[in-house]
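Just one protein chain is left out here, and the rest sit where they should.
Every chain is named by a letter (A and B) in the order it is written, and numbering of its residues begins at 1.
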Amino acid sequence: MTTAAETPSDRSVLPITERYALLGWLRRNLFSDLFNSLLTLVALVFIFTIARILLRWAFVTAEWGVIPANFNLIMRGQYPAAEAWRLWLVIYLLGAVAGVTWRLISGQFSGAARVLIAIPFVLMLIPFFSMGTRLNLFITAVASAAGYYIEGYLPIQRRGRAAVYFILAYLVIMLLLLRGVGAEEGPMPPVSPILWGGLLLSLLLAFFGITLSFPLGVALALGRQSKLPAIRVMSVIYIEFIRGVPLISLLFMGQVMLQLFLPDGFPLVDRVLRALVAITLFSAAYTAENVRGGLQSIPRGQYEAAQALGLSAYQSTINIILPQALRAVIPVLVGQFISLFKDTTLVALVGIFDLLGIARTILANPDWLGTQQEVYAIIAVLFWIFSYSMSYASRRLERRLGVGVR
Amino acid sequence: MQSIHASQVRPPFYRDERVLGVFSQVLVVVIVLGLGLFFFSNMISGLREKHSVAISFSFLGQAAGFDIGESLIEYSRERTYARAFLVGLLNTFQVAFWGIVFATLLGVVIGVMRLSTNFLINRIAAVYIELFRNIPLLVLLIFWAQAVFLKLPRVAEAIVLPGPIFLSNRGVAIPWGLPTESWGTYLVVLGTGIVLGAIVAYVLREQGKRTGRMPLVTLWFVVTVSAVGLVGWVVLPQPLTLDQPALEGFNTQGGKILSQQFMALLSGLIIYTAAFIAEVVRAGIQSVSKGQREAATALGLTPAQTLRLVIFPQALRVIIPPLTSQYLNLTKNSSLAIAIGYPDLFAVAGNTILNQTGREIEMFTMIMGTYLSLSLLTSLLMNAYNRRIRLVER
Partner (left out) sequence: MSENETADEIIICQDVCKWFGDFQALKDCSLRVKAQEVVVIIGPSGSGKSTFIRCINRLEEHQAGDIIVDGIPLTRDVRNIEQIRSEAGMVFQQFNLFPHLTVLENITLAPIQVRKMKKEEAQETAMGLLNRVGIPEQADKHPGQLSGGQQQRVAIARSLAMSPKIMLFDEPTSALDPEMIKEVLDVMQELAESGMTMLVVTHEMGFAREVADRIVFMDAGEIVEVGTPEHFFTNAQHDRTKLFLSQIL
């Protein structure tokens, strides 16, 4: 057999080339000339110093007790402990939906899907988690694997539509679970959004902010591109006004003035809801600008071809223009979602207990005085993990969508 | 024969293209105006019932009655609300100005590092960018304020850096120049230097246009101005005296004291914005195609000439518009000062004045009007710049 005969010789050659390659790599990338070598030395000293400070702080100075003690608060705010099972159910389902979506995007069993299923197992390693939490994480992993395989059994043509149904159903179920249904003493008593908090609230605000702002943003983008001057002018005014002022001023205005604009007795008393209105109106202007970028990237010929075929303005927008424009701006919209997720921290300044707001309440507790470094570091890390993994995923998605579509 | 004069036939109005266009616009306008009127009338009646006041800006003339931690202009609690508003605005400008200067410097350095062929340098820049772009600015600001500056030692045990610079939980004390009597004269000298530098630059540029060999205009400008400045400094009797901070009891004396709030806000804004500016710079330099570099090299230009005459002008075009929007973002983001107690425009007007007077409509109008005019001004300038570039391209 030829392959067997070749293997030994390969094996005897490879290490040398590899050693050579490593040396060559070092030479090329770190010590190509005197200046480069100096830079390398400076960089090494810098990295060493920073690493020493950080490691010493993390393993010697820092008092991490504050985190396990307040973990539930950080994750879900004041959401009643007795109803926590509902949140876990939401997470199981999220795992399943993630599995379905990943199957749709990746097509086959890729490394990324393995990462997805690995996430709960990695989380199970966190030392202070109880066995109950670990079991819940395990179930989540099983759910995402199940979602992945169920989607795999469907014929290829049905997968896209099935995934959309899964996601829509998930949204409805999630809201029902979170909000609760039925009587106060029933199996799922209502939980007021005032009590939602921590990471849960940050994620929900970002998600609903972007989802609710999306239709408004698309409408504004179409309005700005419209041939009709009155519609164009009004869209421009809205977009430029919102983009010209800081989000914090809109949030304050939402809290202070929203009530003024509405008739007496209009049910918008909830702080969280008022913040969501401000976030949605804010986000819509940015969505509009991003979608406009997509609309502008569509050549005139597409409009003309649609017209020449006799499609009405509405038909060509829905069937021809928007599908292409939105596909072109998916990465930008993900970027916007990430920055909105980061921006939700601002609601902490109007008295809402999102991740940052909760951090402030923990630090106000006399038991945890002086643990600012630890608490804010954890908050920052949580935000970083979510933002970074989203931007990483979107880059991969972009690469996948880029191939074979056009 | 069939009627040829088809254009004279007016279609029924409900099928007329133009009528339909006008109609849909009118419909949208009516809906929007209706909504606006609905909100407005609610607001007016609400105001009448709850506060029994009408909208008026006359309260701005009343005494503010509150102190502001730091101010660029003279201010006390007896001064008016209008004055307090101005103090906040100037504080916003101050932090935005220094923020823009330092964020640009840091951002350019990191952006260039990101393109370095040295693996370690490249990675450090990449880690910096990915780290700070993915953390909320507000968390970063509060972290700086509460986990860094507040954790610095008390003034009595302040960390002393050469300069001397005192770092304490009150803020940072740095050496500062104190103007003497001849300072005014010196400013005049410096002004003359700038005018002279501009003339030199203009002459050189014209000459460059004529010969086609562009000299280093900016460099000569800087050289001229510094030469005049240096001569003035030597000739005049000490326009500035150095005022060094010193520890006296529980406080530092002398020098300039940058408050803890100001420093936290500034550092947070710089570090955060620099990550975005670095990406803008990297993308700008990378946008100049490899072919351009190869063409310049093939023509026999040196690497320095290639950079100055070919790469840089092209990269700048790509960089400037997103860079401007980063500056605008930084300015708007400085409104987060309210979270760490720095008295910027929003903290003074949207919080203190608003809480004292209850004038929501008036204050929000003024705040948003200010931010809005800033951003509109910037985008007007940007549009003009873009139009010029487009003309050059043709």
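As a working rule, contacts are C-beta pairs under 8 Å (C-beta built on N, C-alpha and C of every residue); 3 or more make two chains touch, one makes a residue touch a chain.
None of these values were measured; they are calculated from a predicted model.
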Displayed chains contacting the withheld chain: A, B
Residue among A:L23, A:V181, A:I237 or A:A305 that touches the chain left out of view: A:A305
Contact residue for the chain not shown (choose from B:L20, B:V127 or B:L178): B:L20
For chain B, the residues touching the chain missing from this view: 1-7, 9-12, 15-18, 20
Where the unshown chain meets chain A, residue by residue: 299, 301-302, 304-312, 315, 319-320, 323-324, 327, 404-406
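By definition in this document, only the chains that are shown with their structure count from here on.
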For the chain A and chain B complex, residues of the former touching the latter: 29-30, 32, 36, 39-40, 43-44, 46-47, 227-231, 234, 240-241, 243-246, 248-249, 252-253, 256-257, 259-264, 338, 342-343, 345-346, 348-349, 356, 363, 372-373, 376-377, 379-380, 383-384, 387-388, 391
List of chain B residues in touch with chain A within their complex: 21, 24-26, 28-29, 32, 39, 42-43, 46-47, 116-121, 124, 130-131, 133-140, 142-143, 146-147, 150-151, 332-333, 335-336, 338-339, 346, 350-351, 354, 360-361, 364, 367-368, 371-372, 374-376, 379
